[in-house]
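Here it is, the structure, as structure tokens.
Here's a slice of the assembly, chains where they normally sit.
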Amino acid sequence: MARSIVSEIKRDHIHKLIADGKRVDGRAWDQVREISVQTNVVETAEGSSRVKIGNTEVIVGVKMTVGEPFADTPNKGVLSTNAELIPMASPSFESGPPDENSIELARVVDRGIRESQMIDLEKLCIEPGKKVWINFVDIYVLDFDGNLFDACNLGAVTAIKSAIVPAKANGLGEDYPMPITCTPISVTSVQIENSILVDPTLDEEKVAAARLTVTTDDNGDLRAMQKGLSGALTLEQVKTAIETSRRLGIEIRKLIG
Amino acid sequence: MGGNSDMKLIDENGIRIDGRKVDELRPIKIEAGVLKSADGSAYVEIGKNKVLAAVYGPRECHPRHMQNPAKAIVQCKYNMISFSVSDRKRPGPDRRSVEISKLISEAMEYVVFTENYPRTSIDVYIEVLQANAGTRCAGLTAAAVALADAGIPMKDIVPAVAVGKVNDQVVLDLNKEEDNYGQADLPIAMIPRTGEVLLMQMDGHLTQAEFDKALEMGVKACHEIYELQKDALRRRYAIVNGETEEEPKEPAEDVNEEA
């Protein structure tokens, strides 16, 4: 179905535009769609955020409970990231347990947060080896128009930043803000006809050969990367995508404050 | 139902803990056409409940053995997102949501002209973003608006509301505290015009007199909600502004903002 006649025409159209250095929606190759972020949208969560990048929309909630640490990190809180591609968001999403797409998505978002040490997990230790804060970061995609990696990263990061540790309700003193050390931002590029385009729409993703998601920290250092799709990238394209991510990361960090 | 609790939920002036009278609905906000990918959608807030509904279809029915050669099937899936409740809910359907999905599907099947679309499926996805008692009614209310937004021919729009019993009094539209410590819960969905009941459940303890009173209160409230549903659809198609030509599938420029 994805390869119907209509989509072939669309594919040709996108290819032709790109050959002329243009995109369907008129953006520059390194221009991100309009971003909107709304935090604290769900009061049953410790932190939450609703993010739109163009027509792609996600809602993210952070729930915190007291639990046991992992045996190999007895003095650290626990982070668990989950993504749900619910059928509400797209005719191509189906009900059921996470498939390979939502698993990859959640794991890439998780790595950006985890490897940048965004959350100071040691500050979320209550009693070493016994009690720590468990953070469930649950991502629901509500409307799908491409580039879920960046929308979900941004949703997760802003939801985490908005979270308040529910110490009081757990008999552990006063509530306090989530301990944050930095703001990891991912920027995803795709390769189409040997051009690199950031923040692809769904139509662009459908014709893309390869994808590269690059997550940088406040210093512009690399914290996570993920190449996807069954095409190849040249080393030059990889470096372009990294450079672009670093540059746009600074802008997006400013935007979300 | 928690049964006969000592907790005082209605004061001597008949005012409830959130300031409402016994027969008063919580504030309601309904918006149609809030999602881009879905064929139809709606957002509903009833008090602290926040619910999204999206419709896809009529479309090819999968799996095939569920196809009906004579009509469309209506499949509603009600789901609470993991952080919509105090204790995180594990993603995926639980027994409660399976039951609610079944009941909402049955109610919606009655109003959709399913004979128009043999062999297809009309899929309705209801996501509870924030829950505060009464989510099945909020979800059904949203689903009905989303179906209309999708341009699917229907006998009528369906509103739903729960009536309950708290401190031995029949009260309308229980909030979370009233639900936790209340004595009865009676969710109803109906076609207000004809008085046809499409969904009815009850649990707790009601005498016949209480039931009759509750039913009366519920019917009245359904009329109110019905008007708000129609308002939302009117706004969506800008009928109030005389812009009747507007093509349903093209949302108004700023419709997405608030959702």
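Before moving on, here are some points about what is shown:
Going in written order, the chains are labelled A and B, and every chain counts its residues from 1.
Just so it is clear, contacts are C-beta pairs under 8 Å (C-beta built on N, C-alpha and C of every residue); 3 or more make two chains touch, one makes a residue touch a chain.
Remember, it's a predicted structure, so these values are computed and weren't measured experimentally.
Copy numbers of the protein chains across the entire complex in this file follow the formula A x3, B x3, with one of each shown.
As a convention for this text, only the chains that are shown with their structure count from here on.
Taking each chain's centre as the average of its CA atoms, chain A and chain B sit 32 Å apart. Against chain B, the residues of chain A that register as touching in their complex are 41-45, 48, 52, 55, 57, 59, 61-63, 65, 82, 84, 86-91, 95, 97, 136, 138, 140, 142-145. Residue ranges on chain B touching chain A, taken from their complex, read 35-38, 48, 50, 52, 54, 56, 59, 77, 79, 81-88, 91-92, 123, 125, 127, 129-131, 256.
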